[in-house]
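With one protein chain withheld, the remaining protein chains of the complex are depicted in position.
Presenting chain A:
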Amino acid sequence: MTTNDMPRWATGIVLPILNLLSALLVAALVIHLLGEDPVESMQILINSAIVNPEGLSYTLFYASTFVFTGLAVSIAMQAGLFNIGAEGQMYFGGLGLTLAMLAFDASLPWYLLIPVGMIGAALFGGLWAFIPGYLQAKRGSHIVVTTIMFNFIAASLMNFVIVKYLIPPGEQNTASRVFSDAAALPPLNAWFPVLGDTPLNISFFLAIIALVIYGVAVSRSAWGYKLRATGLNKHAAHYAGVKISAMIIVTMLISGALAGLGAVNSIMGSTHYLSLNFVGGAGFVGIAIALMGRQHPFGIFLSSVLFGALIQGGFDLSLEKPNIPTETFIFIQGLIILFCGAMENLYAPVLIKLIKGKKG
């Protein structure tokens, strides 16, 4: 019996949970070494991220962004491409969105501004992923290294664009001007006052719609079948008539567009202006989410909420426990990628033995 013959509940649920627990266990050990109580820290984290309604609202707000970056990494993974560039693609998506807002926020009504902003974000994000995709498809340049380079290039280029062109005259803050009120996504606290003064907005529903479209497109469409075939065995897919280079380029375009759409929630839903480094690692979180959620829409959703909770709870935790700064969660993110991605079959031999033992 190999991992391929294991029942789906074992590979799909038990293994990911065991992997996640291992990552959290290592994190708890580090927190213990930093002289803090892991159990107490966990309680603070859960309280401020899940139990408290305002906290939960923030958790879901962060999750709305993470769903998009998680989807971006996931769809590329389906084609066997490891897109590490979601960070830069979302950053560029933010630029596309901002240019659209700066041009139209005085003239268009809100119901047109939202799609215009989304198109701008998707277009720029997609463009930033297109070049690495093209280079991978046509020149064989390794997508992992090119997308990493594009993250660095995006950081410098955006710094240049914001400082040189987008700061309004007389302002010191390295950010674009604030958009008009028409460009703000409707917040959910208008309907649910219990959420308090939090930025959770309709992009939460946009994220759910994106998850559903992704699920249908990948598992229920002919295109999705070709996509998965490319990821599993591109020589076989090529033999069956799939144009591999076109597949790579189109998948990267979609992946970048999804990452770009992550900016809609962060900018139109919360800050209402483009600022330096607004992405803040959301693209890298997407890698962890895609690996932890096994590129399954439901898994992506759960992992996004988990990471939203880690960010929100971690922020409150860092205020109470100065020895656990928010950077601790970058470390935990790395651990989750390690255990859920690189060592995903760590417990498979034990589990196989257990299942076999039961059957007798």
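We adopt the following convention: a residue touches a chain if its C-beta (ideal position, glycine included) is under 8 Å from a C-beta of that chain, and two chains touch if they have at least 3 such contacts; residues count from 1.
By definition in this document, contacts and distances are computed from a predicted model.
Colleague: One chain of this complex is not shown here; going by its UniProt record, which of these names is it: "ABC transporter permease", "nitrogenase", "Spermidine/putrescine import ATP-binding protein PotA" or "tRNA uridine-5-carboxymethylaminomethyl(34) synthesis enzyme MnmG"?
Modeller: Its record in UniProt gives the absent chain the protein name "ABC transporter permease".
Colleague: Looking at A:63, A:291 or A:311, which residue reaches the missing chain?
Modeller: Candidates A:63, A:291 or A:311; residue touching the omitted chain: A:291.
Colleague: Using the touch definition up top, pick the residue from A:66, A:91, A:130 or A:150 that touches the left-out chain.
Modeller: A:150
Colleague: Which one touches the absent chain: A:135, A:184, A:274 or A:351?
Modeller: Answer from the full complex: A:135 touches the omitted chain.
Colleague: What chain A residues would touch the chain not displayed?
Modeller: So the residues of chain A touching the missing chain come out as 30, 34, 82, 84, 131, 135, 139-142, 144-146, 148-150, 152-153, 156-157, 159-160, 163-164, 284, 287, 291, 323-325, 327-335, 337-338, 341-346.
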